[in-house]
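One structure, pasted below without further comment.
Up next is chain A:
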Amino acid sequence: MKTKDGVEINEEIKWKDICPGGTVAYPGSADLFKTGDWRSMKPVFKAGECKQCLLCVPVCPDSSIPVKDKKRLDFDFDHCKGCGVCVKVCPFNAIDFIKEGK
Partner candidate 1 sequence: MGKLTEIRWHARGGQGAKTASLLLADAAFNTGNYVQGFPEYGPERMGAPITAYNRISSEKITIHSNIYEPDFVVVMDESLIDSINVTLGLKDEGAIIVNTERPWKEVREQFKDYGGSVFTINAREISESTLGKYFPNTPLLAAVVKVSKIMEVEEFIQTMEDSFKHKFASKPEVIMGNMNALKRSMEEVRGYED
Partner candidate 2 sequence: MAYNFKEAMNKPERLTGGHRMCAGCGAPLAARGVLRALKEEDQAVIANATGCLEVSTFTYPYTAWKDSFIHSAFENAAATISGTEAAYKVLKRKGKIKENYKFITFGGDGGTYDIGFQSLSGAMERGHDMVYVCYDNGAYMNTGIQRSSATPKYAETATSPIGTEVLGKQQFRKDLSQVMVAHEIPYVAQTTFIGNFKDLHEKAEKALYTEGPAFMNVLAPCPRGWRYETADLMEICKLAVETCYWPMFEVVNGEWKLSYRPKKKLPIDAFLKPQGRFRHLFNPGNEDMLQEIQADIDKKWNQLLKRCGEEIE
C-alpha cells in the first residue's frame, strides 16, 4: 500500500511521507493484513457435502467465506481465524473442524 505520493507505507516510512492525520485513502486495505496465522483450528470445506444453503456466510466474523454467483467458495485462509462458528451452523456437516497444521 502506497501513499498518494507513491511512498510505500510500512514501518520504514519517514515523517514527511506519512499520510497527514493518519487518514487512509485505501478502503478495505485491511485485506492486506493476514490474520490467518491466528488460527489454531481450521475449518475444512467439503464441497461435495455442501448444499449451498449459505447459512455459514453471514456468521463469519472475518468475512472469510467468499460468495460468487450465489455459491460459496472455499475459505479465505488468509483471514479466517478458525473460530468454528460456521462449522456449528452448517446443517449438512459440510465443514470439518481440524487442528491447524494437520
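The candidates came about this way: all candidates are chains of the complex that A comes from, given by their letters.
In this text, contacts are C-beta pairs under 8 Å (C-beta built on N, C-alpha and C of every residue); 3 or more make two chains touch, one makes a residue touch a chain; residues count from 1.
Note that the structure is a prediction, hence the values are computed from the model and not measured.
Every option in 1 or 2 belongs to this complex, yet chain A touches just one of them, candidate 2. Residues 1, 9, 19, 22, 24, 26-35, 38-39, 54-55, 57-59, 61-64, 67, 69-70, 76, 78-85, 87-89, 97 of chain A are the ones touching candidate 2 in the complex.
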